[in-house]
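Worksheet: one structure, shown below.
Here the complex is missing a single protein chain, while all its other protein chains stay put.
Showing chain A:
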Amino acid sequence: MEKLILLCLKCILLCSIVEAVFEDQVGKFDWRQQYVGKVRFAHFDTHMQSSKKVLLATENNVFASLNTRTGELLWRHVDMTGPEGNIDALLQYGQDAVLMVGNGRQLRSWDINVGGLNWEIVLDSGSFQSACLVGQQDFVKHVAVLKKTVISLHYLSNGHQKWVENLPESETVDYQAVYSGGNGEVYALGVVPHSHIAIVAYSLEDGEIIKQISVEAPWLSNIQASCAVIGQGMLTCVDSAAGSLYTLDLHEQSQMTQIPLQSLGLEVTPGFQPVLVSTQPNPARPPLSEFFLQLGPEHHLLLQLSDGQIVTLRDFKPAMLVAFATPGEKTVAAVMSPKNKTACSLNLFSAESGRRLLDTTLIFNLDPNGGKPEKLHVQAFLKKDDSVGYRVMVQTEDHMLTFIQQPGRVMWTRDEALSDVVTMEMVDLPLTGTQAELEGEFGKKADGLLSMLLKRLSSQVILLQAWIAHLWKMFYDARKPRSQVKNDVTIETLSRDEFNLQKMMVMVTASGKLFGIDSKTGSIVWRHYLDNIPSNAAFKLMVQRTTAHFPHPPQCTLLIKDKDTGLATLHVFNPIFGRKSHVTPPALPQPILQSLMLPLMDQDYAKVLLLVDDQYKVSAFPSTKNVLQQLQEMASSIFFYLVDSNQGRLSGYRLRTDLSTELIWEVVMPTEVQKIVSIKGKRPNEHVHSQGRVMGDRSVLYKYLNPNLLAVVTESTDLHQERSFIGILLIDGVTGRIIHEAVQRRTRGPVHVVHSENWVVYEYWSTKSRRNEFSVIELYEGMELYNSTVFSSLDRPHAPQVLQQSYIFPSSISAMEATLTEKGITSRHLLVGLPSGGILSLPKMFLDPRRPEIVTEQSREENLIPYAPELLIRTEWFINYNQTVSRVRGIYTAPSGLESTCLVVAYGLDIYQTRVYPSKQFDVLKDDYDYMLISSVLFALFFATMISKRLAEVKLLNRAWR
């Protein structure tokens, strides 16, 4: 046994490939961008005048602090995904930020300066309603948490519970809000929908119920949506149906006072639910008596409540967004109103009087490729002369944050939509203008010998010019220190580099915003916001034409499908510039099931896209005559498959010449037993260089390289740990023939699967042994090829040999992908995203079902590593060293122009781009290659040869004379 282990170690040492980067390579080929997601709560740190922090709590369960000068993250805490980590409320007082997490499960306090946790307490889970800070005598010491049935008070300093009380009549009353005005009482506000409001006042000291009021309010259904506490404890509600405001003094038992809006000369925009916006600058004091009433999408009013009377201070129409801010003693209101089509103007108004403050206009330019403003966060501050200055953070529909300073200078922007990338592609950059010109010359049709020659000469002169200019620039740049050389990426400077290592990353985000990112620097080259994207849309991005067909522009097509209606739209755009293409996509009146990219091209070199609708009819895009003719010719060899996971049905179709389809096979998985989780085909741009594997006796084991093979993963519907299982099915997509079937009992998903070449690797959780396991299936044709020239699924009489092996993996994984290179000569690695934030480059060599248990001469000859059940995570396999990538959801790999190099993008909450070299850089000279030494040696040798030749001649001559 010891010997075996020793041998193992030796083998591992022998085949270890150093992946880690050197210290000076950090950040040279890779970059990381950290995001927080769509902002739910934002608070500017106002407890210090010079503070430059903004606290953000987002829908991605991230709590972070940004530097307001630069927009960079100061610190960030990523909580669990899903409802367990959902941030319900964010309260800030002084240096403490109190966070309610997981539907009232955890109450946490953070130090906002360093982002450290002050304390955390776990509450009884469930039904969180509201939370507020409770102060007394200008000092905030407590935080009140209201849940469906209980109210509790906690100390702000350590989180300990001061008291907890059950709410009276909590079965019928829906308690929704908690309020404290700093007078030693805590109010729980509840409503019995369409009946009455219930108000319970608790004593701050011991939680005793001071009073309990019930007020008739048959028109009210939701307190949080339509009520606010204003002034000295006046609960103010708005009723859109009656068009009136109601006020109620919380301190005394009384009826609600109705104030019809008409009496104020106001009217609600039909179909709009009016909203009240109040502000409580200090939790230890009652809220201001001024408040905003929104009556329409672009209609706001600043009102004042004094002695039960409502006074209109100012009418803002049009005004899209309003916000309060309190820089010192006085509160100001910022109002955003549209200026013209491309810009909005912001102004500050005194909250007390409604007067406009002088010199406070700020212009916000709307991005034509962005969304409309959605939320306004104002950071107001007092200048030296006691006038009010302010900066605003505008949140737009496309989840973008823009921080603006007066008079409209954008200090920074953050594209938080990138925290939710759905799908992406990498597109080659175009050649430089000059190269493109040269290419264009050959693209055009010949018109006479002489003119062609002239054209040739002129284009070569241009090339020479460009080369000299390039040399000059290099020389010029070389003299400057490296830090000063700026490589700004603009559309003009975008061009393919020598080895095609720089590409355009086209990213599609869930919000419907498309991005074009330069893969070298990570700078966003273009953004395009598609409005009217349904929230549950499915996206499929396809590259129809690459940059290789100058002068035709490259073309990408995004299929957007609304999952509710099934209707789909196509967005056709240029992936380099982000502009919408002038090619009009076809209207799709029928719900679309799937799309299929054919390797056929039309006369403009655009690949043909087939769209399958719910009648199983096919439409082609582009659908020119040429394309339809080609389709008719090819129809008999075009197949497609559809997987309906709800019905557990896999079906294969064949195209007919009239673009209708016929069902040729069908496999049904009983949905009551198992459901289809994922299906993986091979990537169309994958190349396999070697058709077989060389055995120890130098014979060949040929790989079963079926391009039509599909790996179908199923999970059992029964999740009991004794009975759950996962199944893997290898099925031929053309014939429906099941090549292999495996069921792993007592295992559970989520299953991550990679299908490439002749192997399928998948990862699952074994409930039996309570560990994560990797399993690999490899398919071989055997020692002879059936047909080495063509592969047809319809003519494959022999079933392949199937080998399988499993391994223990010490960590769960969150995403997996295989490396991809230009010609497929380089050995493959698996890129595994771990929940810890590491991205592991695991050599495929370790996942090889031919790894022998007993080492023989032949297996050693084959360089097979002896089987060991454990797959170790070696730290030098982490390709992202200390650059943690949070919540990796997907890994995208693309080949580069260098065979050794594969480009990798990991996306999730963060985006990380790097290069990997699975077989090391065999085709690149090292960075520290000594050009000087080599060239000086060469020159020295050359001169030595010349001199010795001369000397030899002289000597020969002398000898001849003798």
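We take it that a residue touches a chain if its C-beta (ideal position, glycine included) is under 8 Å from a C-beta of that chain, and two chains touch if they have at least 3 such contacts; residues count from 1.
By definition in this document, contacts and distances are computed from a predicted model.
**Q** Among "28S ribosomal protein S35, mitochondrial", "ER membrane protein complex subunit 4", "glutathione transferase" or "Anaphase-promoting complex subunit 4 WD40 domain-containing protein", find the name that the UniProt record gives to the complex chain excluded from display.
**A** "ER membrane protein complex subunit 4"
**Q** Write down which of A:136, A:369, A:569 or A:645 is the residue touching the left-out chain.
**A** A:645
**Q** Any idea which of A:688, A:845 or A:873 touches the chain not displayed?
**A** Of these options, the touching residue for the absent chain is A:688.
**Q** With the missing chain put back, one of A:92, A:240 or A:708 would touch it. Which one?
**A** Here the residue in touch with the unshown chain is A:708.
**Q** Which residue numbers on chain A touch the omitted chain?
**A** Where chain A meets the chain not shown: residues 538, 540, 559, 561, 563, 568, 592-599, 610, 612, 634, 637-645, 676, 678-679, 681, 687-688, 690-692, 694-695, 698-700, 705, 707-708, 733-734, 785, 787-794.
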